[in-house]
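What follows is one structure encoded as structure tokens, with my remarks underneath.
Missing here is one protein chain; the remaining ones are kept as they sit in the complex.
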Amino acid sequence: MTVTSTGIEAETPAVGDPAHMRTESPTAPGRRLLRAFATDVPAVLSTGYIVVMVLAAIFAPLIVAVSGWGPYEFDQTAIDPNLGAIPVGPLGGISAQHWFGVEPGSGRDIFARIVYGARVSLTVALSATVLTTILGVVFGLLAGYLGGFVDTVISRVMEFLMAFPALIFMIAILSALPADNRVLLLVLVISLFGWPYLARIVRSQTLSLKEREFVESAKASGATHVQIIFREILPNLQSTIIVMATLAVPGYVGTEAGLSFLGVGVVPPTPSWGQMIASAAPWYAVDPMYFVIPGAFLFLLVMSFTTLGDRVRVIVGSGEVRA
Amino acid sequence: GGGEEPAANQETTGPQSGGTVHMLQNADFSYLDPARGWDGGVNAFYRLLYRGLTMQTSGDAEDPNAIVPDMATGLGEASDDGLTWTYTLKDGLKFDNGDPITSAEVKFGISRAWDPDIGIGSPYLKMVIDAPEDYQGPYVSGDLPTIETPDEKTIVFHLKAPFPEFDNVLSQANAVPFPEGTGAGDEFISDVIASGPYTLDSYTPGSSIRLVRNENWDPETDEVRKAYPDAWEFEIGIDPATIDERMIAGQGSDASAIASKISGSSLPRLQTPELQERTISADAYCTTYMSMNTSKAPFDDVKVRQAVNWAIDRATVQNASGGNQLADVATAIIPPAVTGHKEFDLYPSEGHAGDPEKAKELLAEAGMPDGFEFTLDIRSQPTAQAQAEAIQQSLEKIGVTANLNVIDTSIYYETIATPAKQNDAAITGWCPDWASSASTFIPPLFDGRNIVDRGNQNLAQLNDPEINQRIDEIRAMEDPQEAATAWGELDEQIMELSPIAPLVLEKGIFLPGENITNYYPSTNMTDLTIVGLKDPAKS
Amino acid sequence: MALVLFLVTLFTYVIFFVLSPDPAVQICGKNCTPDRIDQIRTSLGLDEPFWTQFFTYVGGLFAGRTFVVAGADVACSAPCLGYSFQTSQLVGDMIVQRLPISATIAIGAAVLWVLGGVTSGVLSAVKEGRFLDRFFAGLTLGSMSIPNYVLALALQFVLVVALGWLPFPQAVRFGDDPGRWFLNFIMPWIVLAIGYAAVYTRLTRANVIETMQENFVRTARAKGLAPSLVWRRHALRPALTPIVTIFGMDIAGLLGGAVITETVFGLNGVGKLTADSISSNDQPVIMAVTLLSAFFVIVGNLVVDLLYSAIDPRVRTGAKA
Amino acid sequence: MNAATTNQGPLLTVDDLTVSFTTAKGRADVVKNLSFSVPRGGALGIVGESGSGKSMTSLAVMGLLPKGGSATGRISFDGRELTSLPEREMRGVRGDRIAMIFQDPLSSLNPYYKVGTQIVEAYLSHRSGVSRREARRVAIEALERVHIRDAAQRIDHYPHQFSGGMRQRIMIAMALSMEPDLIIADEPTTALDVTVQAQILDLLSEIRKDTGASLILITHDLAVVSEVTDDIVVMREGAVVEQGTTEQVFSDPQADYTRRLLDAVPRIDDEIGTLRTTAIPTVTGGTR
Partner (left out) sequence: MSAAPLSTETPLCRATGLVKDFATGRATVLGTKKSFRAVDDVSLEIRRGETMALVGESGSGKSTTARLVARLMEVDGGTIEFEGQDVTALRGRELHDFRGKVQVIFQDPFSSLNPRHSVERLVTAPLVYQGRKIPGGARAFTRSLMERVGLNPDFSDRLPSQFSGGQAQRIGIARALAVGPKLVICDEAVSALDVSVQAQVINLLRDLQADEGFGYLFIAHDLAVVRQIATRVAVMSQGRIVETGERDAIFESPQHEYTRTLLSAVPRINPEWDRRRREAERRREESAAHGVPAAEGAR
């Protein structure tokens, strides 16, 4: 949960510092960023991994058709009933048939479950990120810009939500609610507790942005509140939002995994990486691969998003951005 | 401690007196007060602290399910009409405070079961012993007139109806003596008055309990309890995986430790000769089964239920439960370790892998050739989930889709025991309240007259007049042998109706520390009173 | 603040007492009858209107109250956090009993992450762009990415099972054996601290680098001060101000964070109590833990404000924005 | 200190100074082949447009160029070559012999420490064996010298508790407490309104009269330079366009740029008309 509270605020370059002014040719900012991005090795690598995972999630049925085993198919021949039903063969039963080995107890194909698991993990993380970002930006902007009563109400709500031990509450809420659509519930619950972190930063930035003279000058030209918020202030929050969002993704992958570990994640037999790691945990000594494989996929995903967030911040931050 | 003997001399050393036996466990005991607690784990613990008139015999006996006298000089003597049971106390019985135990204390202790707030443990005393309609235990209603104590040694019980297994009722944990007037309110929550070989030394809820010898317990009066160690230490709140690790490593005081079952994931690590030597396997006393709600479609059709029983691949369920070392396939309701078991398989298949063809035929006959969908309630617990997934997978083959409804463990039983909340099917298990008879196995689950709105045990909601009647007949049988055979037959009769699908019998693999001896673990109730140390000096 | 605390109480109460299943049924146990459930409901006061129940609870917090347990009175003095009918204990006692372990874990971890995070952050800043900086950047990324239960299990496997360097964590008291105490708690500390340490490293690094650009640091150098003095006195203190801010909040939020650590290592602290009471649906305990941690978060925020003004004279003496 | 003269040449001689930055876009020279000298007791003004390299020149002299910057050329101070001086000895020069007053007084004082502490710490680090009490006395004296009232109390206040003008004076007090031989004042009055500016300029000349220190005054306000300095260097885009005595440059500027600059200065007592900006191109690229 701590991932969200990084030093965004601290790391934004000082406003108006001449060292940050650039005098490049006037290409569209988007294209310039893209170019900077394409030449940045860590950024490209992490994007690559994320894209591969997204594609794997989308085309899971096709991939599984090629690999030969579905995510729910039991393979009794791949496990040893005499030994606590552990996978037959070394490295957790890795073989030509089962590329990443099989799950103890059932003989289900880990490769297929990883591929299908990406669906849940990515869906939860990405949707929750989108939702928290929207909520956080809108509420942060409103609180920061409108101030007064609206700010008081929103700030209290944020304080209120942050005062809750989020994890405890997620567990409590999720275990009390029916498991019909866990993915949706996960997204909603994660977002419910997630948005105040972004909102807080957006709010504080808005507070200072709205004091900036360009806002006053827009106001002097007769801009409405809506125009000021969305036309004048929002563009200046761009880099903060990008960075926060990319940092949020790994946080939520981890949260989903954690909730699955605690038994309130997705409903079986649907795999998710978190659920896989959770069920692999007790096997760590006898079948380490069962644990290592989903662990490595999750680790790489989290790392990719973190790296991406970092690089985006560096690249965007080094541009003409002065806010 | 008394062991100055060299440690090398192990084979020859039986249990020695002295030392401390440790027990590692994840969950705390429910209650120190035996009127309140009632589950396998705490029952075993109560044997160290409390004595009753009768008790289940020692764990190393030939028939460990048998009931023997404890504080009583012999088993109960029933009157001809079976309504009056008389017991006589041994001499020299004392509480840990030195006070003598007389029939009055026994009666007082037993009458606590009627207290609405305290008597939340075993219900059998209340069910069987006659009592005034509005009797609310000694603290509220005073003396219980239906238990008589003509003298200090004699105690007479009056029953509501004949109950041939009354000795079993008195072996329940809540039929133990307490000094008159004690134990009101929360008095026995953190401290107790012991009558057994040990007494409470310290108790930190959720983390540790220490028992030390009750100096007022006279071994001469006790044929079952051996009480070798000087003290017991229960370490509570340890992660199950860590318990396994510690038992395998067996370092330091862990060599003098025992614990509950080893989990399936640790099993492959027990393959070294030393560990194999320590490993003890114990039979299952409980049956894991899937109940099918016969009160509504599709499981109101016996063919559909039979089809499910045919289709389930019990081998995959067995593997999901940890493989053949930890589970046997169940085909009957009563497990082999419980008296009354009958061996049969009405829905046989090659390697217990299920017979989808047969199942499909039946489905077609039932008018559902394309299968159906149903909701299966399961606990949010890994093994239960794995078992459910295995069932789901085997039913998929006959076109039946099982949607899993994971319910948090804490509210699972409440949910499925409320017919209004219960779904089409549920995975659960049943253990007998006493294993010397199936009378606590079949009736609670299949007596149609037991179906209630809340706290319902008859999950299948089977209400078959023939079966109900047969239950009454067997219960009335005086001869335990005859009754046992009859229960087995009834088991088969019920399985014809297929209200449940027996799945597996979950056995236990136990790994005591290497200094432990005379340990006879059981999945029902491990007899802790006979456990001892090889070398008390090492504990 | 009081309002927030009140709302937290109210909402927690609503969620746990109204939305979740009947606690009476749970207390009732295996052989339960509908009559008995009603009886328990009455004795728990569950049949009273919601607001009555709620204000009884709040009243207990401030004035204490008395529970009737099995016909006898159990006094619960203020602040009364309730009575757990599942474990038959006063929730306050349960928490107080477990607080030392949680505090040990939390404080140890906090020391570790603050020292570790700030040191590596400063080192990264000093060696900006050089090997050490990159090394810490990698380390930080790694530790931000690894879920802490994975780390916990991995550490336990490597350090305890495979290498045998450390014992299985047990709640040893410091007074009994400081050495063993340390060995027993080192893993929980690491697990809990590492995520925070990563964040602190990043923050410290960024802040120190930024402060080094400040004009007043240049002034300090222009005065001819020794570099160590410049660093210590002029760069570090301002750079640490925001860290103090988040530190207060992090410490306050640890209660929730310790759940996984304590559960995995089987340490019987408040975190584990939370996990246990969630899995046994012991509502008064969950309620109390939630309240307690909300209280910590709010107090933490308050302390941070105070600390902030202690550290930054501009805040203390009321400077204009 | 100023008595410790080793030779009779100019106090500071800058010869062929080039300051360059390595940026993402390669090397950029922000000061090019700059040479000038400051006589003992003399005052030199450096003027020029914003970004012409005035501040970088002074920072190069102090050896305090920001990250990424480097200087080549010779800077000789009181006979010593500063560019090749080891950092340890350079520290002895900074603050003690050359003191610098930075442009922005608020950001140049550390907001976390009392102003007294900040003055005292410099004094203590250069004068070994001086007691805190003594250092404090010196600090109070320095504050009194810059006309801070109640100096004995104000010494325990934090920077933000002073007004802009006072902060500027504190910076000056800090610089002067060491009785340096050379004061470099980088735009010391830009943020101030004319009344405060006048006070500060008076103060500077007063102190120079007392201690005989030399001064480098950096500004883009030509009127200020004309009032304070003896010599002047006019810079543009990192290079010198003109230098000479103040009187010379003001009364007969040689460089076209200087003339345009002088034309552009609005004069309070001048006739009203179009300010002469004719020769300055209206539209250039995007640089500043």
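Labels for the chains are A, B, C and D, by order of writing; each one numbers its residues from 1.
Please note the rule applied: a residue touches a chain if its C-beta (ideal position, glycine included) is under 8 Å from a C-beta of that chain, and two chains touch if they have at least 3 such contacts.
The shown structure was predicted, so the numbers you read here are calculated from the model rather than taken from an experiment.
Every shown chain touched by the omitted chain in the complete complex is listed here: A, D.
Across the entire complex, the residue among D:S84, D:S128 or D:T195 in touch with the chain not shown is D:T195. The hidden chain makes contact, of the residues D:E49, D:D104, D:E144 or D:E237, with D:E49.
Seen from chain D, the chain kept out of the figure touches residues 49-50, 164, 192-195, 197-198, 201, 220-224, 226-227, 240-244, 247-248, 250-256, 259-270, 272, 274-277, 280, 282-284, 286-288.
Within chain A, the residues in touch with the undisplayed chain are 15-16, 20-24, 26, 28-29, 212-214, 216-224, 227, 231-232, 235-236, 238, 320-323.
As a convention for this text, only the chains that are shown with their structure count from here on.
For the pairs C-D and A-C, the count of C-beta pairs in contact is higher at A-C. In terms of their C-alpha centroids, the spacing between chain C and chain D amounts to 52 Å. Under the contact definition stated at the top, not a single residue of chain D touches 2 or more other chains. The set of chain B residues that touch two or more partner chains comprises 241, 245, 408, 410-411.
Here chain B touches chain A in the complex through residues 240-241, 245, 263-269, 271, 313, 315-316, 318-320, 322-326, 353, 380-382, 385-386, 388-390, 392-393, 396, 404-408, 410-411, going by the rule given at the top. Those residues of chain C lying in contact with chain A across their complex are 3-5, 7-8, 11-12, 15-16, 19-21, 141-142, 144-147, 149-150, 153-154, 157, 161, 195-196, 199, 202-203, 206-207, 210, 242, 246, 249-250, 253, 255-257, 259-260, 274-275, 278, 286, 289-290, 293-294, 297-298, 301.
Put simply, chain A touches chain C in their complex at residues 1-3, 5-7, 9-11, 156, 159-160, 162-169, 171-173, 175-176, 250, 254, 257-258, 261-262, 274, 277, 281, 284-285, 291, 295, 298-299, 302-303, 306-307, 310.
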